[in-house]
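Here the complex is missing one protein chain, while the rest keep their positions.
Labels A, B and C are assigned to the chains in the order they are written; within every chain, residues are numbered from 1.
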């Protein structure tokens, strides 16, 4: 099997490696000359025999759209593009439409697994027309673990939609562990917080890969002293909340997890300035930098 | 009318002042010798003619309980204690029981109005046996505005219960304004945030006393630059959430407002350390003090 | 002063009425022949002297966009369109751009006040180029109360942006009162819930127009027995949450209020089916229509 891979960073590079380990031919392109096999997309297309399959693993948004536009010019009818990055499902529809006019197939593939995927296999969730998906299936099943990890989720966009939801769920699960950690650490009753998480790996309801990772992190740094409580959020978490709002689906847990990340990145909270200002106005207390007396603890607030 | 007032701080002092302005005799006791009329509770009781009414305006918890215990020894059957502080409604029941054994009445009074109350009148919400409430009613109606502001909410504890709920609602309203402020300030589209709040005072759905106070605060400091986003919470906000949990009442807004205050007081969030540590584990990214690249923005997280 | 008004429903009709009461000439168009003065937009434009001001009060989305497109053809350079409906601020930018190419001005005006506005005046928040805003100002100040209620919030879109935020705040405030109501009603301690809200109208921190309205509602129906707990949400609540997500602003209260509305409209919750199914799987309990025994109350869940 022969495959073109565009984007040879941490994810694309590892995926190409896994496929090569299994005996497949992967021709790779990247902006970094040290990583690539070909100098540009034109050469990539030339090096592959028709009908070609080209896998995109480049940042979502403009880079992916521009790559699709360029491939639309270079590829021929019967070729297939697999968008394995984190595109928004609405973008998938636009790209698929654009390629379809030229007879080129399009499959969107949500890929999960992070740095562990090369060895353990990736979770792959795909969306697309059945014939396009069938074309890419040999690649998909080589990338996933032997036991599963592959789903045809639906039409174009469905792969990225369910990957987006996967990440939303991931946010909620991480935040659940995080809140539990903070509560145990804040209590004066729990002496062994890392050992407690360690014990939960067997026999409990919360056992999970995230728990395993948390145990690893706590082995390295039992009080997480070297880590600041600062968390980026990905576009996918935001998109999940926005999709929930669009579909009138209550998603309080996923949203709370997203908002906790937003708040973690603020040095000072404009909203809480307002709360402090209001308490000052009606309570008659001084506002200070280090926290005023509790205005509302006094009678009459 | 004659009244004993225990606790002559910001609230108790202003309430005594309002009653005196209306021609009533108030004998006050406070630990601060500069504020008080009598040296101790015994002298206070002596100075009042039976049947006495004594209003407590001291901090909730131990100080209130100890004052009630001491008054139980000093007062005689037919006297009345009005607990105007911020006691928990369960404490009211214990205090009332204790006094009732000695024939002394007990009314719990939730008081709202802050520093504006002396002039504008207070909101007074009372709980107690009807005969006890009737005894205290002349005082209650002098403290409230002419137009209302007084409610007999129910039996012992009901006054503080509804005052507690009032404060919970207040938390939610404040946080709603706070979030709206932050969103307008974060956008690049709104040029006049203070003016917008000012305009809302007329003709809109959100017009309210809290809005008036926010407008005052923004007149003094249009960007709230002098105020840190740090907000204490009162026992009453916590009690509201705990009562909601006890009664299986979903209270997401009040609880979110409370949690936002908790978070505002943290220099670093232990929970978000966990989230950052987990992202580091599965994304293979470095954790840094100032925020790492968005691990989940890269494909495959 | 002369004005064209497109859309003579509850809002547009009342606004036209208020302007006519003040002696201005309003020429109105509506699809309903009973309400309108002119048969179509062309006649409306003909009836007004240049430079014309035309106020749109039609549903957001396609109806507004189509009306703007039609007016772009009919109006001439120097005329002004005021979009007083609930357009999204991004739509405002598109409409303004389209009209600007023809020399026609555009102001977006967020209008608050509901059915009370004709008499009390409306809150008007406008966005647009300063010269366009200045052109419309005589109308804006006639619609607002004498004391205020008018703000120039910023450039094109700012009026609808702040109106959107206003509605988001409104959601949070309403939900705060709602949660307080439910908690008092659920307790066995509060005998007079309507009277409690009534008392809060004077001297308290939560006094507000929404409280006044709640008191009205409770006077009509003290237990709200005739009303189902079912609440629609407007586009503006959703847009506020989406704007908060776009700007990385934590908005837990406004979002919780929105999600509570979503949930209120569900006969059965798919999400809670999952929770029930999971409890059944690990707890070994039967799932029933009316609630199973508490699996997690038993040890070991």
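Worth pointing out:
In the analysis below, a contact is a pair of C-beta atoms (placed from the backbone, for glycine too) under 8 Å apart; a residue touches a chain by one contact, two chains touch by 3 or more.
All of these numbers come straight from a predicted model, not from anything done at the bench.
Only one residue from A:35, A:74, A:184 or A:216 touches the chain missing from this view: A:184.
Considering A:26, A:162, A:224 or A:276, the position touching the chain not shown turns out to be A:162 (whole complex). Residue in contact with the omitted chain (choice from C:53, C:67, C:86 or C:144): C:86. Mapped onto chain A, contacts with the missing chain fall at residues 89, 112-114, 117, 120-125, 127, 144-145, 147-155, 157-158, 161-162, 165-173, 175-177, 179-180, 182-184, 186-187, 189-192, 195-196, 198-211, 240, 243-244, 247-254, 256-257, 259-260. In the full complex, chain B contacts the hidden chain through residues 205, 233, 238, 241-242, 245-246, 248-252, 255-256, 258-260, 262-263, 265, 269, 271, 282, 301. Summarising the interface, chain C meets the missing chain with residues 9-12, 57, 59-60, 84-86, 111-117, 122, 167, 170, 174-175, 177-179, 181-182, 185-186, 210, 213-214, 216-218, 221, 224, 226-237, 252, 260-261, 263-266, 268-284, 287-301.
Keep this in mind: only the chains that are shown with their structure count from here on.
Set against the Cα centre of chain B, the chain with the most distant centre is A.
If each chain is reduced to the average of its C-alpha atoms, the one that sits nearest the average of all protein C-alpha atoms is C. The angle needed to superpose chain A on chain B by their Cα atoms is 180 degrees, rounded to the nearest 5.
Between chain A and chain C the centroid-to-centroid distance comes to 35 Å (mean Cα coordinates, whole Å).
Each chain gets a centre from the mean of its Cα atoms; for chain A and chain B, those two points are 43 Å apart.
Once the centre of each chain is set as its mean CA position, chain B and chain C turn out to be 31 Å apart. Shown for chain C are the residues that touch two or more other chains, namely 205, 248-252, 256, 259-260.
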